[in-house]
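Removed from the display is one protein chain of the complex; every other protein chain stays in position.
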Amino acid sequence: MTEKIGRAARAAASPGTEIVARNPATGPDSIEGYFDEAFSVPGLLREIAADPGADAYVIACFDDTGLEAARCAAAAPVIGIGEAAFHMASLLAHKFGVVTTLPRSIPAIENNLVRYGLSSRCARVRAADIPVLALERGEPATLARLEAEIFRSIEQDDAEAIVLGCAGMADLAGSLAERFGLPVLDGVACAVKLAEGLAGLGLRTSKLRAYATPAAKAYMRG
Amino acid sequence: MTEKIGRAARAAASPGTEIVARNPATGPDSIEGYFDEAFSVPGLLREIAADPGADAYVIACFDDTGLEAARCAAAAPVIGIGEAAFHMASLLAHKFGVVTTLPRSIPAIENNLVRYGLSSRCARVRAADIPVLALERGEPATLARLEAEIFRSIEQDDAEAIVLGCAGMADLAGSLAERFGLPVLDGVACAVKLAEGLAGLGLRTSKLRAYATPAAKAYMRG
Amino acid sequence: MTEKIGRAARAAASPGTEIVARNPATGPDSIEGYFDEAFSVPGLLREIAADPGADAYVIACFDDTGLEAARCAAAAPVIGIGEAAFHMASLLAHKFGVVTTLPRSIPAIENNLVRYGLSSRCARVRAADIPVLALERGEPATLARLEAEIFRSIEQDDAEAIVLGCAGMADLAGSLAERFGLPVLDGVACAVKLAEGLAGLGLRTSKLRAYATPAAKAYMRG
Amino acid sequence: MTEKIGRAARAAASPGTEIVARNPATGPDSIEGYFDEAFSVPGLLREIAADPGADAYVIACFDDTGLEAARCAAAAPVIGIGEAAFHMASLLAHKFGVVTTLPRSIPAIENNLVRYGLSSRCARVRAADIPVLALERGEPATLARLEAEIFRSIEQDDAEAIVLGCAGMADLAGSLAERFGLPVLDGVACAVKLAEGLAGLGLRTSKLRAYATPAAKAYMRG
Amino acid sequence: MTEKIGRAARAAASPGTEIVARNPATGPDSIEGYFDEAFSVPGLLREIAADPGADAYVIACFDDTGLEAARCAAAAPVIGIGEAAFHMASLLAHKFGVVTTLPRSIPAIENNLVRYGLSSRCARVRAADIPVLALERGEPATLARLEAEIFRSIEQDDAEAIVLGCAGMADLAGSLAERFGLPVLDGVACAVKLAEGLAGLGLRTSKLRAYATPAAKAYMRG
Partner (left out) sequence: MTEKIGRAARAAASPGTEIVARNPATGPDSIEGYFDEAFSVPGLLREIAADPGADAYVIACFDDTGLEAARCAAAAPVIGIGEAAFHMASLLAHKFGVVTTLPRSIPAIENNLVRYGLSSRCARVRAADIPVLALERGEPATLARLEAEIFRSIEQDDAEAIVLGCAGMADLAGSLAERFGLPVLDGVACAVKLAEGLAGLGLRTSKLRAYATPAAKAYMRG
């Protein structure tokens, strides 16, 4: 999965942008819901601490796991792939639909949309009921379920663009866009572009209140 | 701090309710912002896993750190002291004010209020600019700052009740309520009462979608 | 109906809590919509005036009829069974569904949810199209309608918990929870627990602005 | 007060519109907060029942007391003077300010604005701290307070129009508009015009759900 | 179309009100979406400039095209037929449904509802998929589609009143109201009544901030 995401990021990157794809040393294999999220954040923050010189960081989990903590930890900008796709889709459509893997992931995505302010731009968050790791095997039935849910998002929810709600769907965006005739956004690609944009302008996370740099913490090592 | 919180919880508890106050073995000494939060959650979830027979769990950090993950982990109800105070205050006043310790904690509290749906009930979240651990030393200057901010919440924001935005303020609620002549809510006490209420009615966290029980996870041990 | 509600309240109450169930001397037999509400409030306020020593008051109409006026009238906390169930359900589920009796009651419940701030937590308010007084006769057809609507709330609205939208459904919560495998909340029980909690902590309604005590009023007698 | 309101209504009415100003036989002398509201509604509904042939009804209390119940009771349209002024002001300004009499009235007005959907159009609800009945005596100090609060609404809240938050201020709208150079709206006049408009178009309250006609009720007589 | 709208306006007007129906000299034949809107506004503003003595102006396009600019341009009140119908419907029903012509018009109407603050009062905006100019030919199939969509608005969205989302539907309001037994609002008639009301009270657009009068502009002539 890490490799696949790295490939998607490199495909989106501009010439001159170097992508380093890392999987935290600790934490779950895939993130399906709040519980997995909680155990993945410390490893994620240690990865950031281990590579403090990056121009920007992308959190390649659609739940934007640990986004706020990472913004505290890093000097450079941090982008979640969920928020990246939501912001980009808002520039292309009146309302976008989100199609994710499992029903249990919907509430976290809905909460993120509310926190970002973009829930009024989202027609509905849907789940195709596909386990994250099953996406990797690329079975036809998996794709059929995903397409059926995209169809419902367009027909029943009036979505004008589709956001793919899982990093593991990155390689499907192009063919789905062609098939359905509307923008289909993969968060990994969107986040790479936003990261390039912010870094290119020299913009960095505000350290004024929410994301103030924490003092060096002994417990990070544990 | 753990002891102080335990005392506050016991003072609020009904006869027959046993309070077990625990501090996670790993994680920061105090929680001031998103970064500290992130490192405290795994320890918190391990404490819950270590004591699966409790009738209810209270997360005694005003940011409601790890609340959603804990709800996945536990069968019994889980209450955050922040949400507990917000819900209780909503039953006593048209609008309540929140006074917390540090300005950097305000955004997390504001995000929680939006997520819970109760931001329209909160007049404003204010910070008295007091470090969490300084509260324990109980210096007069600390109290004066807190009172000044409560005064502003009532006069400028039209708050009709005050929520104390830190577990370390639990012992001040009574005297502040008397001094200002309005309800002053401590989240620890509120959470104990809500926990007793839910447990007494046999109500448990829904396992249907958001808080579905995760499969047993090897990484929890690490 | 009053007796049935009293029994439900007593079943929920902790040892040591005394429940006094009263039906106002004036007003409609059941409350179905805004018009009935209006005529029930003066009687309700006279009941409170007649028993000023209670530790807390519960308004056992799901519309929370007269809640604000009662908070002005009483020194002790006042809890509506609708708000009680909404707040409790928010602690157990990402989104809850409400199933009430008549379609004409939906708008008042929706308005209450907006006023309390909790409309974002409610998946949808549905009506099973059952007259309030028909609930008392307990016919099988009535139960079947209620169950069908709960099923729709879970399947179509993604509710993770169900709030029963009528005091007359209090005795059904347990069996429905078992049948559907999720929390089913009865407002009477929830309100009793919240009343016990607030009273136990010595918390009382703020008298600062919205609920300031009115001067003694001659017209109350009329 | 009833006479004064009648005069204001007649001054606003078109030729051919007959205004009948009535004060309910029961209920409080003035309405200051939720408690007074509760006792005024049955009398108000009896007045409507006593005059079923009116083309429209105006509830001349700025809290829009009993508005929903009155809509159930009447076949013809019912307009509250608060909502009338809010809707009219929305047609003249990006944001309007409301200046009412007592601080205790602010929460009810805020709740109405939320229910009507127009809270985003209101800059802020302010109180000049004037008892309702003091307005009738017309002392200079009362006017000075009102003007000071209007000034704050314009300067601090960026209001572009002012809604006078009490039927007793009806006669001041013209001179205040001239003094401050912006629209100053009196709810009585606005309600008369909206009532004339709806009646003129033959539009009546929907009886479909929220405002369905109640069955004839024995308790109305009591 | 201009003539038809003029007739509808005259039918709604009170005795003594003179209606002048004008079609801008430049701009599209009908307005279907944002692009047509953009080209119709300069012509609309020139019409207002050409007739500065009107007591009020009505913009007879349901998108309320150019409403804010027209409020800057005119001294007298300006009413859009969309907003007029939304405000009037809010006085008659808990929630209203909107049925417009083309799906591409829905987003602009939704955006207007959000801007006016009334989106919480609208059950849903629906399109009957009828071209604006086809309405004029009055074919039975067109009417059937419109009725089917009204039916869905009532049954599926719980609308209690219907707003017709196109000036070209003005002549159908009466018969549809009779057929469906609920208020059916035509924006032209509503706007005429609101314009009469504001003009009758001497109320004019606030010139304080949003709608401040622009300096005389050479480019208007071009």
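Per-chain numbering from 1; labels A, B, C, D and E assigned in written order.
Quick note on the criterion: a contact is a pair of C-beta atoms (placed from the backbone, for glycine too) under 8 Å apart; a residue touches a chain by one contact, two chains touch by 3 or more.
Bear in mind that the values here come from a model prediction, so they are computed numbers and not experimental data.
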Fill in: Visible contact partners (per top-of-document touch definition) of the missing chain
A, B, D, E
Worksheet item: Hey, which of E:Ala56, E:Ala108, E:Ala167 or E:Leu201 is the one touching the hidden chain?
Response: E:Ala108
Worksheet entry | Residue among A:Gly27, A:Pro42 or A:Pro183 that touches the chain left out of view | A:Pro183
Worksheet entry | Interface with the unshown chain - residue positions in subunit E | 26-28, 32-39, 41-42, 45, 66, 68-69, 71-73, 103-104, 106-108, 111, 114-115, 209-212, 214, 217, 219-220, 222
Response to the item:
Hidden partner sits against subunit B at residues 103, 106-107, 110-111, 114
Response to the item:
In the full complex, subunit A touches the hidden chain through residues 12, 14, 77, 79, 83, 87-88, 90-94, 116-121, 154, 158, 160-161, 181-183, 185, 189-190, 193-194, 196-198, 200-201, 203-211
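Convention: only the chains that are shown with their structure count from here on.
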Fill in: Contact distance in steps, from subunit A to subunit D
2
Item to complete: For the copies subunit D and subunit E, give the interface type as same if over half of its residue numbers appear on both sides, and as different if under half do.
Response: same
Worksheet item: If you average the CA atoms of subunit C and of subunit D, how many Å lie between those two points?
Response: 30
Worksheet item: Taking each chain's centre as the mean of its CA atoms, how far is subunit A from subunit E in angstrom?
Response: 42
Worksheet item: Residues of subunit A touching 2+ other chains?
Response: 103, 106-107, 111, 114
Practice prompt. Counting only chain pairs that touch, give me the topology of the graph as line, ring, star, complete or other.
Written response: other
Worksheet item: For this entry, which pairs of chains touch?
Response: A-B, A-C, A-E, B-C, B-D, C-D, C-E, D-E
